[in-house]
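The other protein chains are all here in position, but one chain of the complex has been omitted.
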Amino acid sequence: MLSLKQRRSLTTALMGILAWGVALAIFFPIFWMLLTSFKTEIDAFATPPQLFFTPTLENYTLVNERSDYFHFAWNSVVVSFGSTIIGMLLAVPAAYSMAFFETKRTKATLLWMLSTKMLPPVGVLVPIYLLFKDLQMLDTRIGLTIIFTLINLPIMIWMAYTYFKEIPKEVLEAARMDGSTLFQEIWRVLLPMSKGGLASTVLLALILSWNEAFWSLNLTASQAAPLTALIASYSSPEGLFWAKLSAVSTLACAPILIFGWISQKQLVRGLSFGAVK
Amino acid sequence: MADLTIKNLKKSFGDVEILKGINLNIKDHEFVVFVGPSGCGKSTLLRSIAGLEEVTSGHIYLDDREITELAPAKRDLAMVFQSYALYPHMSVRKNMSFALELAKEPKETIKAKVAEAARILELEPLLERKPKELSGGQRQRVAIGRSIVRQPKVFLFDEPLSNLDAALRVQMRLELARLHHDLKATMIYVTHDQVEAMTLANKVVVLNQGQIEQVGSPMELYHSPANRFVAGFLGMPKMSFLPATVLACDHQGTRIQLEDGATLTLPVEGTSLRKDSRVTLGVRPENIYVSDPAESHLTGRLDIAENLGSDTYCYVKTGTGETLTVRTPGNFTCNFGQQIGLSLELDQCHLFDDQDQALPRLEQIAA
Partner (left out) sequence: METKTLDADAIRTMQDTAPTAGGVSKQKARVSRLMVSPSVLLLLLWMVVPLSMTIYFSLIRYNLLYPGENEYVGLENFRFFVTDLGFMAGMTNTLLLVGSVLLITVVFGVLISLLINLAFWGQGIVRILLISPFFIMPTVNALVWKNLLLHPVSGVFAAIWQFFGAQPIDWFSEFPLFSIIMIVSWQWLPFAILLLMTALQSLDQEQQEAARLDGAGPWALFWHLTLPHLARPIAVVVMIETIFLLSLFAEIFTTTGGGPGYETTNLAYLIYSQALLQFDVGLASAGGLIAVILANIAAFFLVRVVGKSLTDKQ
């Protein structure tokens, strides 16, 4: 009979194996996509699908030629970073005021802001589309940036608010007594103290914008389309460019994947609207 | 010069009035302690002086300048917070130089001032550390250092010792007293601990429910409390109180009768009292002594005795249910439940009328 200690380590080992199995199974599609990106198109479409093959980098080196990757990637970058920066410029003062000048209406305002994020986009698809058409904002980066700012603003304010609430009020009062103006108080004391939380907020906003796949599909065509739309265009049955698709997809997803890995713990707060910390 | 004058200061939060009209004069170089129970408004008063709270009405003057509406930084005051409120992302040196940098003082001046403050507080080896690498006592010194460099007219302390352990508290108390002497500064200090009030202050302000109960030196307040609240607040262990009724009053004093029937004559001016009115007798533990039950003022049953080594405090229950605290020498022995006789030093006792106001002593009037 095994001792308690031996039983425990056996269970742990079995559980470990099971966990690894599940993790590898779940990660498999991403792995396969990565693998396929190094195949030639013929290998990519081979039946049965090959695990071993001669790798090639042609899908990556020619990615811009074959699909104008950089154009779409640049759109993604501009729109994601643009909307995040504008969003933070709006969110930080709002969160500051709500965290440190709390009134009876603050909680209601916050909850209302969050509820705007819960609006299904289809509900306003028509008016936004028509508005953009009339204002000639369809297929523009600016238009998309504005939309992304608006849909992510509630989460940015919310996350910044929860992080600001964790700053002890007295340190800011000390700064005030030391002679700082409001701006200096925020810039030299509050922001350095909350930079971890604000970094997570920025990351979350970037991830949400980068992966956004409703407005980017409906409001853009060729000029302002970000990567989400580029990849969607591969679904047309003109050709089976699986290897190319895999390469483009890997390039498109890699940065966000890495962001997500780094900041997983901090993202939970924003993803769960603060309900899970 | 750093005279602080407060005229009729009132502060409300919404409908609740926290400060109900404070009038106070603080002279240059004084160490003033605001003391009182939780919720009495002492912190609010301090923060109003600092400018961290807006006053509802009233005026504050520093020397001849009215500072009531000024921003905190413009009042020439510095504050040490209860939680120290150090800037966690700045080194000790930066923490201390921050205010001077904001005031755009020349680099050489800043360096000199920080070095001087660090010397006074023995912070020199810690200057490059961050707050999280410091112990509680060290953090507190940095908080004080931050105030010293600003060379303010008045130092404000908001319960600075309450986050320290007992031993450190005693040590820091001594350092604060030394600091006051060395810097010759005006200091306003808030605490709920009456020991700190008694030991540190030139002047004690006792606050209760937003009003000043009494202002005076520690000894004045201790020996001549103006009302029952102050009498019961200062002194450890607390003064004991016995209800009584007035029998008579003449040039020798006031004659009262305790609940258990004993009668005492106190050298207290009681002509304002009517016969049979209710009064309260107050007596401190050190003014009661154990005596032969036959010759005592009153008798009681010993409940509990706490032997501290140097003294023993006996808690005695009278026949009518009141508890008296009696200080006896450390080698005093007695059994639980034993009947003890107690005598009071009548000229050290206090008498309070039915409004809890202290009645003046006869020799005070004679003088």
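When the chains are written out, they are named A and B in that same order, and each has its own residue count from 1.
Just so we're on the same page, a contact is a pair of C-beta atoms (placed from the backbone, for glycine too) under 8 Å apart; a residue touches a chain by one contact, two chains touch by 3 or more.
Computed from a predicted model, the values in this text were never measured in an experiment.
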| item | value |
| --- | --- |
| Which of A:Thr61, A:Ser222 or A:Gln264 contacts the chain that the document leaves out | A:Gln264 |
| Subunit A, residues in touch with the chain not shown (by the definition above) | 12-13, 15-16, 18-20, 22-24, 26-30, 32-33, 36, 44-49, 90-91, 93-94, 96-98, 100-104, 107, 109-111, 113-116, 118-131, 149-150, 153-154, 157, 166, 182, 207, 210-211, 213-214, 217-218, 227-229, 231-232, 234-235, 240, 242, 245-246, 249, 252-253, 256-257, 259-261, 264-265, 267-268, 271-277 |
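In this text, only the chains that are shown with their structure count from here on.
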| item | value |
| --- | --- |
| Centroid spacing, where centroids are CA-atom means, of subunit A and subunit B in whole angstrom | 57 |
| Sites on subunit A touched by subunit B in the complex | 168, 170-171, 173-180, 184, 188-189, 192-193 |
| Subunit A contact footprint on subunit B (complex, rising order) | 50-52, 71-73, 77-79, 81-83, 85-89, 98-99, 102-103, 146, 150 |
